[in-house]
Structures are given as structure tokens and as C-alpha cells.
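I have a structure I would like to understand better, so I am pasting it below and will then ask my questions one at a time.
Let's turn to chain A:
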Amino acid sequence: MKKITFWQTIRNLAVYSLLTVVVVPVIWVAGISDAEAVPAFARKYDMTCNVCHTRQPRLNPFGQRFLENGYQLPGTADGGTKEKHLLGGELNGVTLDDISNYMAVRLRADIQQASFVDNKIIGDVSDDPDIVFPNVVNIFFAGTATEDISFFFETEYATQGAEEPALRFERSYLSFNNLGGQQVATVKVGNFDPSAMYSFPTHRQTINPVPAAASTDGFPPEVYRAPLLPLAFSSKMFGLTRGPSKSSDELRTGVSPAGNTTYDPEGDDGYSILPFEPMFYNAPAQKGISIHGRPFGNSLLYQVGVVQAETAEDVSKTTFDPYIMLRYDILGSNSNLQFSGFYYTASKAARAALRPPVAPFNGEVVFAREASDWVRMGVGARWQYKSLDIYGTYITDEIDKPDFGNPVLNMSVWETDASGLSIEADWLLTRKWLLGVRYDMMRSGGLSKLPPGLQAGDPEINQDASFIAFIGKYYPTPSIGLYGRYHMNLEDSVKLPAAGFGGVENPATNLESMITVGVDMAF
Partner candidate 1 sequence: MKNSIKFLFSLPTVFMLALVVVVPATAQAEEDKTEANKGPLMDIKVSPYTKRPAEDGKSVAAGREIYENSCIFCHGPDGEGDGPVATYLSKDLAPQPRDFTSGIYKFRSTASGEMPMDEDLFRTVTRGVPGFMPGFEGLSPTDRWKVVYYIKSLSEDFKGAEPEAINVVGSAIPSTAVSINKGYEVYQQFKCWECHGGGGLGDGKKAPDLKDDWDYPLPPRNLVHLRSYKNGSESVDIYRTIMAGLDGGAMPSYADFFEGEEENAWHLVNYVRSLSR
Partner candidate 2 sequence: MKKNIFVKCISAALLLAVCTTATAAKYKVVDVSNGGSITGAITFSGTPPKNPVLKATKDVDVCGATLTADYYIVGANGGLKNVAIAIENIDAGKAYDKKELIPFTNKDCMFGPHVSAAVKGQKLGIVSEDPVLHNTHLYSGAKLKTMYNIALPLQNKVIKKKLKKSGVVTVKCDAHEWMLGYVYVGTSPYVTVSADDGSFTISDVPPGSYKVTIWHEKLGTVSKDVTVTAGAAAKLDHAFSK
């Protein structure tokens, strides 16, 4: 189990205690009341958070339109010059607000206690308190440089996940708004979440995602703890990889000139795609271009775009995946109903792989001759009615059946279809209390059975996963949320090793339940 070292924990604790101890009381003392406790946009327009948010971070319809309009008030192009600093001369200069009007900070920290099936011991459940301080601090700068030109830059410092804690740029993009007229076409260029306007935007979940604790450097990947994130958007496919980068001869035949393929354990030449990995039209951030607008009246939103993605054949090469999304809004008394659908195609997006332990392969990784195209389609809906906010999405994925160029290996069974469902209902009980229920389900695809004789027993390799989570979030002020949540693994009666697949416990079932309490605040 890759644990964070003791000193790292101390360091994290120190940093975040400092932030909490310094920042929160100062803001309190500054006398900020409900109407004034506000991050950047709320400061700029002198509004409470909930003009744009149902409860932070989720957006209400006004906030959604504000985002769509490139962080300008809906129906306007108010980049404007009000209260701004003019840079670069009187004429056509860039105008910037005071820094407090475009800079904000979001801090998320929680304590997690998980109980999961211990490595190699089937049926024994260990209650590892796992009191880590996985933390995320986002600093973001967002606003308008001039009328109809907006910017967004976000840095993230995260200690969660298998990687070393790092400071990196998350989303960063420019937005050129209302080209050709109000709401005709807005172009976003950069690194951003393509699903920001979808009915189930993955970046704005009440629950912070908990990534998998896994190592994808080897094949098959070793998963120590299943993640908790919107399963509808995950890859859902077992047995797929990206890479390695080898000569095209080797790729075509699936066998290296020396007789076997090699899988570079350092991970530079490829990596396994976890079935839980968030893919495609999804957060956290994808490099690409998106164009959206409502030229056909106020109800129908279109979005077309491309995402820059690695190719499966050579991860050092990139390709552009196109997508299209349509959303239809019906606004009524106390009600906002949206229906969306999207279509995303990724060519040569993943490569099937097997690692047969028997001769002549002897544990070497064998790749399919061709990388597979991947088509993803989703429908989503969101209904806000008074203090109830229900949103969900159903997403299907389809890959090609792999050909390994070997009659034995081609007797492996692959499910080329998979689907997932994520749905959440939030209820704002009182001004300060939000209760929620979330259901995630993945009907997996990909590698189902190894060729006969290579797999002991009959269980399928690709396992479905489903989780239910109960959330309570308390907002002492609109921009500070204290939450507790409880996740239950609904498949935990299935406790199997995926024999032949690598011998480790099944990633879908090894997490039984998790309790998390934490804070999610923005300034």
C-alpha cells in the first residue's frame, strides 16, 4: 500500500492548518456576512454566492448561463471598462479588474476512512482508518480582459493520488465570446473541461472525487483501492492500454523482432487504462477547442469541439477527437429542466493487451495488432425544482473486437460494449443544509475471459461496479461547505481474485465502504 510518509503528512497538516487558521478568522473578522462572503465573481458584481450557485460548487441556471457567456452576465458583453485598470493604452487596451475581482481560491481537505478487502486475503475485511489528508488547493484567475474576451487559469496543488504532490496547471483557457452576435458562437481554446455545459458536468460535483489508489506501470494494473468518481464517465473497459511506442512493424504483428513484445515497466512507453479512469468528454481538463452557442433561440444549446488526445499506438503522438453535444432547456416556475446528449469519437484510442503466463508467451505482454477506435455516446438530464436538484447521465462506450494475430489468443472473449450511469439528487433542506444521494453504476466491457485453458475457474474478468453514496453538506456561509459522506459498494458480495488477470483482488470489489468528512471552501 503506497502510503504517504509521516513527514509528508506533517507537512500537509502544517500547510493546511496555517491556511485555515490564518484565512478563515481573517475573513470572519473582516465582518463578511452572508451577502458578502464571496469569491472573485461575487466580489466583482457585489453578490452572494447563491446568485450563481445552487450551493457551491454546483451552478444554478443563472450561473450556467454566466459560464456559457464567458463569465459575463447573461445577455450582456460586460467585459467593459467599469472599475477596471487599463493596460496598454486608452484605445483597445486590455482592461483588468482589481485582482480580488478575478482571483479566487478553493480549498478541499478531507479525512477518509475506508474499509477494503486486503491484498491477497479473500474474504477478510480490514478496516484501515487510512486517515490521510488528501487535499486540493486550487487558485484560479478568471474574468474578462475586455468585452467578450475572457480568461481562466487554474493551478492545483494536490496531495491525493499515486503521484507525488505537485503544483500544476489544471484548466487554463481563453474564451472568445458571442462571435457573430449575442449567443451565436463562443470559442474556448486551451485546457478545459469539455463537459462544463453538459447536464452532468463532472467538474462540479458535490462530492470530491477520490481517485483510485493504483499502479498502472505494469500490466495488468494493480489496484489497491477502487476510486469514487462518476462511473458513467469512466472507461469501463478492462484489458486496454495506451502504448507502448514501438516500431510500426512490431505493432502490426504484435510480436517484436526478438520474438516477444516487451512492456516497459517504467511507464514511459505506455500505461494501462483502468476501467475507472475518467475518459473523453470529461474533467479534469482536456486540451482542445470548443464552440458553443444558442443561435436557434434561447432553448437549444449546441457544442462542437475537438480534444487533443494521445494515440494508443504511440503515446508521444497526439490526435484530435471530435465531439458534439446538444442541450435543450425548459425553464418554468421554480423549475429548470435540461436534456442533453453527446457523441464523441476517438480513433485509435486504446490497444487491447493480454499477458498469458504460458508458453510461448511466458508472461510477456501481447498487444492487439491494431489499436481500437472508441465511440462514446451519452444522454443526460438535469431537473431543478425548488430546492431539489436531480441530475444524471447514461453513457455507452463501444470498442472494436481486438485481433491478436494469434488463433489461441483470439479465443479470448471481449465485450465490446459497456455502459455506465451516474445520478445524484441533492436536496437543499434549509439555507445551510444540503443532503444528497448519489448512485454510480458501471456495466463493464473489455476483456471478459482469457482463452480456454489459461484461466482457472469461470468468473468473468471484467466486473461491474456500483456504489451508492449519502452526503450531508453544511454551509455555515455560502462559500464554505463542511461535508460528511458515506459510500457503500453495492457489489461487495462478489469477492473474487481475477485469476489469470494478474492475481490481484478485483478492483471493483476491494473497496467496501468509505466514510469521509471534510471541508470544501472557496474565497
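Just so we're on the same page, contacts are C-beta pairs under 8 Å (C-beta built on N, C-alpha and C of every residue); 3 or more make two chains touch, one makes a residue touch a chain; residues count from 1.
Regarding candidate selection, all candidates are chains of the complex that A comes from, given by their letters.
Worth saying up front: this structure is predicted, and the values here are computed from it rather than measured.
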Out of the numbered options 1 or 2, which touches chain A in the complex?
1
Spell out the residues on chain A that touch candidate 1 in their complex, using ranges where they run on.
7-8, 11, 15, 18-19, 22-23, 26-27, 30-31, 33-36, 38, 43, 45-48, 50-51, 53-55, 60-62, 65, 72-78, 80, 82-83, 98-100, 103-105, 137, 139, 157, 164-167, 182-183, 298, 331-336, 384-387, 428, 430-431, 523
